[in-house]
Every structure is written in structure tokens, then in C-alpha cells.
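Below is the structure I would like to discuss, written out as C-alpha cells.
As you look at this complex, bear in mind that one protein chain is not there, while each of the others sits in place.
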Amino acid sequence: MAGLELLSDQGYRLDGRKATELRKVQARTSVFAQADGSAYLEQGNTKALAVVYGPHETRGSRSKSLHDRAVINCQFSMATFSTAERKRRPHGDRKSSEMSLHLKQTFEAAVLTELYPRSQIDIYVKILQADGGNYSACVNAATLALVDAGIPMRDYVCACTAGFVEDTPLADLCHAEESGGGTSLALALLPRSGNIALLQMDARLHQDHLDALIEAAMTACKGLSKVLDDVVRQHLEEVSVLTRD
Amino acid sequence: MRDTPLSNCERRFLLKAIEEKKRLDGRQTYDYRNIKITFGTDYGCCIVELGRTRVLCQVSCELVPPKDSRPTEGIMFFNLELSPMASPAFEPNRQSELLVMLNRQLERCLRNSKCIDTESLCVVSGEKVWQIRVDVHVLNHDGNLMDAASIAAISALSHFRRPDVAIQGRDITVFSPEERDPIPLSIYHMPICVSFAFFLQGSYLLVDPCEQEERVKDGLLVIAMNKHREICSIQSSGGIMLLKDQVLRCSKIASVKVSEITELINKALENDKKIRKEGGKFGFAESMPKERITTLKREEAPVEMADVKETANEIVNRTETPTEVVSSPVLVAMGTAQVGEGIVNSWGLDEDEEDEPQTEDTKTDDVMVISDSEEEEVVILNEEAQKSTKLSKRK
């Protein structure tokens, strides 16, 4: 949008952050008692809720089960009140189907599915409030939910968005920055090995800037992984205190 | 109808070949198949053949009221369909994962990159704008649908001409193509998708995978770029792990390929423009090659002839003489059929057969050709073997 300065001269963004600063991340696991694993994550104003059921027997058609691995089934949906304009269909449209597909592929790479042949793991993610970085919030929340459910994974899967304005890469875009027409890259990373599980970029970017952009996103993801790790450890401490005596 | 699954044998073969940097059709790792772009008689219709993959794209336009959130911009609508004629695996009216992925990638590649100037599509702000509809149909699936679809879409958009409009106050007059020449769309740049398939946990990659290679792949990376080296979209899918250098390397390869393909598209557009101007025939019918055999030439193939004589003699010595010897064995060349000619009827004449003396030795050394075939060439092969049979008999 013309007129909105995404990066001011002093280096401050629309919400007062610096170029490489992430938004405040708050998370909590075991939000729901009925599900096998659940997590709630807030990244700035974006709120995501993830619930994991499984591993359990393959529901529906038996033919979908694989003989040597578990099938991961994902559904991404947004609450109708999550966006500024009311959304009519929470899920089922093309964008949601695409996101569900990407989530499924991301976690198929990260979860040790060979340990659960012929079974199914369901991951359901819901966006309660959308303010940029929907996909990344989902991935982070789903990682925490999987950890809460006790499903073994290769590593935390952390995701973050990055943008590019006037030769400076920006980390963790909010909605105004994303829809401003500039570049936005979403990256899902396994921090310890540096493997990229998913890479998605829209809008034009010159090839020479690609390196810097990916690098900025990777650094942001590594920072996020520390936060997620802290949340998991804190939760474990709380639970162990309760069950100790 | 379900797709025939790939056997483990084929899978192992393909993966082993990829390990040794060989591909089924003999291409190199970074080679594209032959791309052929043809345009139809209408403006905005284009068929792209990428090897055996065939994709048809049609662009059409319509005047509609604009979206509320963007009253001064035109609307672009993309639709990709997997026609069941393309592959037995495609069923009509079924939203498969592949369809969703292709549609979204096409939308992201062409819409988000803003390759078309949508503001120029506005006729009356807030009331009437042009809606450009791009329909892509897959006619034959032999791998790499994404690239073919993006090439077809952008070629069709470049080829398309929309009707001219005149605005007088509140009246809008749309001119038909006869009244006024239609106007081409204003295209900023041509984004083209390049697909990289990864195999064996990301250690090997191939550009432009064919259908069988696609089946054994681990994951796919699609990079959409234009010839100015601007990346329009990157999408990795399939659950593979990538390293940053792999992505950067792929982007470099993609830039080279994209510039080649853009040149090809431009050349095809030029050709088409030239033909239309000169009044020559254009369209799909003209572009299909006439497959009529005008000459038939067989290539010479070397044959090992070192010990033919010895082996032939051996065979002749080993075999028994036939009970019945015909005066002139007629050996027919390929492509001819003879019914009821040449050999004596041997049905129901058992007693006579044995008594028949072998009087039918060739009286002459010439071979008599008993055939009514119209083919001028009746090649009698193996004259030497014939002569040696005669010799052996005489012995």
C-alpha cells in the first residue's frame, strides 16, 4: 500500500520493532485434556491452537494406511472471526487445503513415522486471530502439540516469515507488512541440522537477495526454537512438581 | 480408474540410474525436453508440448463489476483442470492433492508476481472492469505439469488480445474485432516455473522430471523466475529436507533455463505474428506435422560377418533335408503377404508325399520367383545358403 513506510529511516518498523526483531512469543502446552496433545501459541497478535490425536488406527478407508509408516493427516482452518473481514468458510477452500497439504508434508519429514506402521496421526490447527505469519504460527503450535502428545520427532520444527524492504531483510512479518506487496518468505526449519523442511516465497525478489533473505529467516527460526524449548521444559517442570509428591 | 503402480523393480532401476547420473531418455541432469509452443487461430489459445506432456491454455475476458476491496483493478481468474484423457489416474470432478497444488502454484506464480498490469484492465472505476480468465487443461501427462502449465499460461496471456473499449460519459462501447483491432494485455514480465525433483533424501536432483521419475521422487522444488533474474515464487513440497546452498544452486540453474525458455516463447510469438501478418495459414491444424511417408530409408547397420559361412555350413549339415523340396524356394520380403501361392498343397496327400521323388532339383541355377506380388522388390536373401543347400543335396 502506498504511503505506509515499512521501514523508517531510523530502522523502525510499523509496530516499533527493529528489522531483525521477532514478535513476542507466548505458548502453553496441554491446553485441552481430551486430546492426546495440544498447544496454544501467540506470536504477536497471531493466535494459533494446535491439537494432536494419535497415533491411532487409521480411520475411514483401510487402504489409506501404509504398511511401514504412519500416515499424518492435517487440517488447517481459520476461525470465522480471525481476520478483519469475516471469513465465510472456515476450511475447505483452496488456500486452506494448500496449507493443510504443506503442514502435512512438513511434519512427514520431521516425525519419525517409521515407528508407527499402519497407524494415523491427526494434527488439527486452528487460527483464532490472524495477524501475519499464519503458517509459521501453525507449525510452531503443532510442534509443541506433537511434543505434548509424546510423538517422537527428529527435531523441533520452527517456522518464521521474512521479508525484504530496501535491501534489509525483515524477520517475522505482521499482516500489514505481508499484504503491503513486498516479498514474504515462509520457512520451516529443523534448527539443529539446518535442514529446511518447507520453503515458500511469493512476490518478486531479485536472485542476489535470496541468500540474505533465507539467512535472516533461518536465524529467526533458531531464535524461536529456543523459546519453544523453554516452554516445553517449563511445562515439564510444572508437571513433575505436581506428580512428585 | 486407479493408476498402475510402479513396481519395486522399476523403482530400483530408476534410482540406480539416477545415482549414476543417467536418465531414461538419455538427457543430462539439467536438460529440458523439447519444448514446442503452438498458437491457435483465436487469440489467446496455446498448446505447449514438453516432450510428451501436452497442455492447452485458453484465455478469455469478460466485463464484470470489480471487487469491493479493489475497485480500480481488473480481476484475474486461474483454473487448471486435469482432464481424464491425460492419465488414467485423473478422475473427473475429484479434487486431488495434485490439482490443489498445481492450481495454487499457478495462481501464486502469475497473480502474486503481478506480471499483468491489472490497473489497465479497469474500464469504469468501481463499476466495470475486465475479468481475465485463464483456463489450463492438461491433455497428456508425462511429468512436469507445473512447468508446462506456466509456460502455456504466460504464452497464452502474451498472445491474447482483448476487445477495444470506448467510454463516453456513462456509456461503454465494446468494439468487436472487426470494428477495431483488439489490444494486447500489458505484461510486465514473464514468470516461468522450473521444477527440480529430489531423489534419495535430497542427494540427487533432476530438472524437468518425466512421469516415471516423478513417481520415485522424494520431493519437489518449484522456482518461478523471470528473465530479469527476479524470483517470483519458491515452493518446496514433498517433505524433503533442503539445505540453503541447494536452494541457491537451484535458483542459479533456474535463471539460466528461464532465459532460454523466454527466448523460445518470444520466438514463437514472433513467428505467429509474422504468419498472421503475411496472411499465411496459422492455427493448430497447420502446426501438426503431416505424417506421410515420402521416402523410406533404412539405416545401414553393421552386421558381424566373420564366420557366417562356417556357421551356415554347420547349420546346414545339422539339419535334415526337408521331406519336400520345392523347386524354387520363395522368400518374401517384409510387408507382403502371399496366400495360396508357391508351395504345393500338402493336405490330405499323405501317401503321395513320401513317394514323391526328389525330382524337383533346380534345373537351373536361377531362382524362379513365383509370386504375383506387386512389390517390385522381392529380396531373396541368403543366396549363398541356398547354393550350399543345393551342394549338400548333390553330395
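Going in written order, the chains are labelled A and B, and every chain counts its residues from 1.
By definition in this document, contacts are C-beta pairs under 8 Å (C-beta built on N, C-alpha and C of every residue); 3 or more make two chains touch, one makes a residue touch a chain.
Keep this in mind: contacts and distances are computed from a predicted model.
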"Ribosomal RNA-processing protein 43", "SKP1-like protein", "Exosome component 7" or "Glutamyl-tRNA(Gln) amidotransferase subunit A, mitochondrial" - which is the UniProt name of the missing chain: "Exosome component 7"
Chain not shown, its touching partners among those shown: A
Which of A:Ser77, A:Thr113, A:Thr161 or A:Ser225 contacts the chain that the document leaves out: A:Ser77
Residue touching the undisplayed chain, where the options are A:Arg59, A:Arg94 or A:His206: A:Arg59
Contact set of chain A toward the excluded chain (per top definition): 26, 28, 31-35, 38, 40, 42, 45, 47, 49, 51, 53, 59, 73, 75, 77, 79-84, 86, 90-92, 122, 124, 126, 128-131
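We adopt the following convention: only the chains that are shown with their structure count from here on.
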Rounded Å distance, chain A centre to chain B centre (Cα mean): 40
Interface residues, chain B side, partner chain A - complex: 95, 97, 100-101, 103-104, 108, 112-114, 219, 221, 225, 228-244, 247-248, 251-252, 255
Complex contact set, residues of chain A against chain B: 94-95, 97-98, 101-102, 105-106, 108-109, 181, 185, 190, 193-208, 210-211, 214-215, 218
